[in-house]
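Of the protein chains in this complex, one is absent; all others appear in place.
Letters A and B mark the chains in the order given here, with residues in each chain numbered from 1 onward.
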Amino acid sequence: MDIKQKIETANQLAVKRMIDGDPVLVDIAPAIEVIPGMKDKMITHSGPPIPWNRMCGAQRGAIIGQVLYEGWAKTPEKAAAMLENGEITLEPNHHHQTVGPMAGSISANAWVYVVENKTFGNRAFCRQVEGAQQFGDYSEPALDGLRKWRDVFAPSLRAALKAEGELPLKPIITQALQMGDELHNRHSASSALFGNAMAVGLAKADISRQDQISTLYLLKNHNLIFLGLAMAAGKAIVDPVRDVEFSTLVTAMCRNGTEFGIRVSGLGDGWFTAPSSSVTGLYLPGYSAQDAGLDMGDSAITETVGWGGFVLGGAPGILSLVGGTPDEALGYTREMRNITTTAHPFYRMPAFSFAGAPLGIDIRKVVQTGITPIIDTAIAHKDPGYPIIGAGLVRAPMECFVQALKAFSYKYQGT
Amino acid sequence: MEERDPIQSLLTEPLVAINLGLAGFGEAIQDQEAEVVLVDWSPPAGGDKELMDLLDQLL
Partner (left out) sequence: MATSLRIKKNQYYDSVFLMGVNKRLSESEGVSQSMVVMASEANKQMLADLGIQDPRLQTAQPNDLIVVVSADSQKIADQLLEQFDQFLEVSAASKGQSSLHTLQDGLESKPNANLTVISVPGEYAAREARLAVEKGLNVFLFSNNVSLDDEIVIKRLAKDRGVLVMGPDCGTSIINGVGIGFANRVRRGPVGVVGPSGTGLQEFTCLVHHLGSGISHAIGTGSRDLSDAVGGVTTLAALQVLDKDPMTEIIAVISKPPGRKTLPVLTTAFASCTKPVVACFLGIREDVSGAGETFRLGRTIDEAASMATGKQGALAENIEAQNLLAKARSSRHPKQQYLRGLFAGGTFCYQSQQILQSHNTQVYSNSPLDDRFALQHPDRSQKHTLVDMGDDFYTRGRPHPMIDGSQRARRIIAEAEDPNVAIILLDFILGYNSSMDPVNDLLPAIHVAQQKAESRGGKITFVASITGTELDPQGYKTQIMALQAADVITFQSNAAATEFCVKLLEN
C-alpha cells in the first residue's frame, strides 16, 4: 500500500470510530475525584499550553477567579502574585481528557460533567457553562455563581442522575440538530430536552425541595446549559482516535485567547499552534470590536466532531446572534464538506436536506483548498473583569494545518 | 481486446470537457450545447509550491 492508501484507510478507520461513539452522562463530580492528574494547587485551562505571562486578559481574570474560588488567596492581587510566582500549576484541559468553555478554568473543587463513551470505555470531562467567570469576571457575584454550582446545582443533578440512571446523550444531540440547534452557541432545543430528561430524576432525588426547585429553575432558564455536555460528548467521541497511525484527521481544535492549537490523529499529542484570530460578530449593547479579546475556548471541540459552525446550514436561527444570511450559513456547511472525510449518518440537518454533519477534518484538504474550519463562538473582553460581550464567527488559522502537514510528511516520509 | 485510442475518441465521440480556469471558456462550450463541467478552480495550498508538492505525495 502506498502512503495515500494508508492515509485513506487510517482516516476511514478513525471516522468510523467517531461515528460509533456513544456518549453517556454517567456522573457529575468534583474534578479532584474524577479528572485524571488533577491535583491541589493546579488549574487546567482551555487551549494549547501557555504560561501565565502570555495568557490573555480574560483568561487571567478567570484563573484569578478560580484561585479565589478555591480559597488559595484572599484577594485578586495575592492571587495574581501566586500565579506570577509559579505557585499554581497551569495545564491545558486537553492534557487531562477535559474541555472547558472560554477561559475553561477548572480546579480541584470545580464540579464537572462526566461523559463516558460506552463503545470504547473512555471518559471525558467538562465544566459548567456560565456567562461571567469563564469570561474573566472574578467579582464576588461571578464567584457566587461558581459556588452555587458547587453547592446546589451540581450535587442536585448528580443525585438526579443516580435516581433515574445514566443519560444517553446521542438521542438528545440527534433531536436537537433536527430542531435547529448547532450545539455550540445555540442550545435552546438540547437544553430543553436535557431539562426534560433530568426533571423526573430531580423529583425522585434525595435532595431538599429548595435545591430541587432551584435546579429546576436553572434548567428552565439556562438555554446554554447543554453546551457543557455537548463539549464533553465531543471530547469523548474524538478521544478514541487520538493516535491512529497515518491518519490526517484533526482530533482537537482549541484556543486560549492567545493561541489557536490543533492536534492530529497520526501525530498523537503534538500541538500545532498559531496566533488566535479576532472574531467577526455582533456585540451586546455598550461593547464593540475595540473591546474584544481574541478567539478563546475549548468549545471548538464541537466543530471538531462536525457540529457548531459545521452545521450552520441547519441552524439559521443562530444568525441573529453571530450575524450573516441564511445563504451564507448554507455556504459555510457546503464549504466544510470540502475539508472533511464523510457525512455523519445519524447527526443530520433537516434545513440542509437532511444531509449529515460534515465529519473528520482532514488537514490535507484544508491546506489544498485553502478552506479553514469555521467556528461560531462567544466573545470575551480583552481585559479581565468582564462578562460575555458578544458572539460571532471565526476561522481556524491556516498556519496550524500547514505546520501539521509538514510534520506529518516528515514523520511518515522523512521529508 | 480493442485498444481505446483517447485521441481518436476525442475526435469521433461527443465532447465531455472539464473546464479549469476562466469561466468564459466553459460557458462558451455550454453555449454550443456540448457537455462541460465548470470547476471553480483556485491555486491549491494558497499557491505555495512546497505545499503543493507535499500534497501531490499525500493526497
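By our rule, a contact is a pair of C-beta atoms (placed from the backbone, for glycine too) under 8 Å apart; a residue touches a chain by one contact, two chains touch by 3 or more.
Please read these numbers as outputs of a predicted model, since none were measured by experiment.
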Note = Residues of chain B touching the missing chain are 5-26, 28-29, 31-32, 34-44, 46-48, 52, 56
Footprint left on chain A by the chain that the document does not show = 331, 334, 337-338, 368-370
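What we mean here is this: only the chains that are shown with their structure count from here on.
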Request  = Quick one: report the Å distance separating chain A from chain B, using the average Cα coordinate of each chain.
outcome  = 41
Request  = Would you mind writing out the residues of chain B in touch with chain A in their complex?
outcome  = 42, 44-46, 48, 51, 54-55, 57-59
Query = Along chain A, where are the residues that touch chain B in the complex?
reply = 3-4, 7, 248, 364-365, 367-370, 398, 402, 405-406, 408-409, 413
